[in-house]
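I have placed the structure first, in the form of structure tokens, so that the comments after it can refer back to it.
Missing here: one protein chain of the complex. Every other protein chain is in place.
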Amino acid sequence: MSIIITDSGFFSNYQDAKVSPNHPGPSVDLKSDFDPKDITQELLQARCIRIELPSFADGRAFTLAILLRSHGYTGHLRAVGYILADQYTMVRRSGFDDVEISEELAIRQPKKQWQDRADWRRHDYQGRLREQTL
Amino acid sequence: MKLNQFLKVITANNLRSGLVTYMTDNYEWVSNLGDAAVITDADLAKAGLAFAESQSDVVVGAYLSDVKQDELGLTAIHFRDKFRSQGPANVTNGKQGI
Amino acid sequence: MTTLGGAAGFEVIVGGGLGRTPMIGKTLREFLPAADLLPYVEAIVSVYNLLGRRDNKYKARIKITVHENGIEEIRARVEARYARLKTLFKGADQQLLQQIEAHFKAPEFICEKAPEFDAFKEESPGFCSWVDTNITAHKAEGYAIVSISLKKHGDTPGDATAAQMRVMSELAKKFSHDELRISHEQNVILPHVHRSDLPTVYRALRTANLATANIGLISDIIACPGMDYCALATARSIPIAQQIATRFAKLELEHDVGLLKLKISGCINACGHHHVGHIGILGLERAGVESYQITLGGDAGAEAQLGTRAGPGFGAKDIVPAIERLVLGYIELRADADETFLQSYQRLGAAPFKALLYPKEK
Partner (left out) sequence: MYHYSSFDQDFVNTRVEQFRAQVARRLDGSLTEDEFKPFRLMNGLYLQLHAYMLRVAIPYGTLNSRQMTQLAMISERWDKGYGHFTTRQNIQFNWPKLEDVPNILEALAEVEMHAIQTSGNTIRNITTDHFSGAAADEIADPRPIAELLRQWSTDHPEFQFLPRKFKIAVTGSAAAAPSPALMTLVCG
């Protein structure tokens, strides 16, 4: 059993994103060593893409999420695996919609620690620098 | 340099202070190498290290350090462990003079 | 297009670095317009994040990534990523840069001829040699850049006591438009001091043991903390630096020897930058004891040069006498008093210097 974590908290029986017209493709799981050259039109049709972090110290998934969004992917993007509450802000800012961790990992990281970082748009140096005006 | 005798101590850094610390006979932690438990048996050493590693709320980075016993008392064999037991050479307030 | 107060843009160099496999950087882009800085740097780090090795931390730095994939492959990936990123920056970054530049307006310099303080020079010969070594030309007429040496003979290179920090703080407030800098060589700098204030600054520094006139000399040693402090070190660095500095102070030869960058690292991670020292010392462990290898001919200047190993390492008791033989020998070998150690080495090559270090093998 795994826990889905969003801005509004913990969900254990979260219904995955419903099939929507412009995302007819099946759900796809990617590993962190996925090569961006393999981003195809077919992949961009996926209903949901789940990228696995083998370790919280392996930051490749953040670049992969940014690249998928930059190639126009608008489906559901989920970070899965060994993720710590302290990473929730960078996960959301990289373009992920939510996080999926094991129940066991969730026990050591209660909801409050994730909620403390749910306001992930604040203190965003990079977002600020990309605006039209300051 | 073959050790004729198996002599080790268990050392680590204190989690809160970061200072060098050594395990005693009754599984407590002291800052002076001279007060450390001298372990002469490999299995005991392994068990002691496992216990130290289980105390992750007290110490960090526990490991077995080779020592020798002579008229000077207990001294570390590797020069790195000797420096660890003495403190930095350039600070006059000596070994971890807090 | 915004210009950076005179510069039109950047040359971008990537993959340089010292450490266990030192490398000179390669040019990724000859010219990058000033306004495209952030998307381009973001592209470099983004490419590195996916391409850098995560299986071996000793092969993970970008210099290895560049070395293993080749600069062309890196350039192709960076340029592709940059093309997409460029569109995301719509101007706020350049506005912020202008706001930031306002914070760095030069202070109002009082530019009038400064006295030559001849009277003071007679009274204090120490002041003369201090002006020779610790003062650098300033762009505003009548001003000077003061380097405060944290390398008093026998002290730990780069250390300053709380009391010394307060003295430097006071001097900055009174005489350097409230500004200090930290140098790449573990010293502190008062960047804007009017020349007429130099005697007062010198006297204040002297009372705080901060007036050592040895910037750029052999006792102005860069030394990493080494095994006295660092968990990664394989040998100590600080005691070696202290002994070399006190030895040459006794010999009273420093000023005669002149410019000589001596740098000490306590392991191959090279935080003491020994590779680019005119004389570099690398502390290792050999047969259960500390052993110090000497490298020669390194240069951190514009034409960056990595030093080459002179031969087998010296024990902790032999390294300082070896350095002494090397430097005294240089004084004999140099063409004239103005030829620096590095220039002599470049002119004569390694052989005569190796002979000084390993006399038995001559």
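By written order: A, B and C. Residues from 1 in each chain.
One rule holds in what follows: a residue touches a chain if its C-beta (ideal position, glycine included) is under 8 Å from a C-beta of that chain, and two chains touch if they have at least 3 such contacts.
A quick note: this is a predicted structure, and the numbers were derived from the prediction, not measured.
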| item | value |
| --- | --- |
| Left-out chain, listing which of the shown chains it touches | A, B, C |
| Options A:12, A:74 or A:113, residue touching the unrepresented chain | A:113 |
| Residue of C:32, C:131, C:210 or C:279 touching the missing chain in the full complex | C:32 |
| Interface residues of subunit A (partner: the chain not displayed) | 56-59, 62-63, 66, 84, 86-87, 89-91, 93-94, 108-110, 113, 116, 122-123, 125-126, 128-129 |
| Absent-chain interface as seen on subunit C, which is shown | 4-17, 25, 28, 31-32, 37-38, 41-42, 44-46, 48-49, 52-54, 57, 60-63, 65, 93, 96-97, 100-101, 103-104, 106, 136-139, 143, 145, 150, 156, 158-163, 165-166, 168-170, 172-173, 178-189, 191-192, 222, 224-225, 227-231, 233, 271-273, 301-302 |
| Missing-chain contacts mapped onto subunit B | 13, 15-20, 56-57, 60-61, 80, 83-84, 87-88, 91, 93, 96-98 |
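Here is the rule we use: only the chains that are shown with their structure count from here on.
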| item | value |
| --- | --- |
| Category of the chain touch graph - line, ring, star, complete, other | line |
| Distance from subunit C to subunit B - Cα centre to Cα centre, in angstrom | 37 |
| Subunit A and subunit B: spacing of chain centres that average the CA atoms, whole Å | 45 |
| Residue list for subunit B, restricted to those that touch at least two other chains | none |
| Two or more partner chains touched - positions in subunit A | none |
| Residue numbers on subunit B that touch subunit C, as the complex places them | 1, 78-80, 83, 88-90 |
| Partner subunit A, residues of subunit C touching it in the complex | 38, 46, 49-50, 54, 84, 88-93, 95-96, 99 |
| Touch list for subunit C against partner subunit B, complex | 156, 159, 227-229, 236, 238-239, 242, 285, 288-290 |
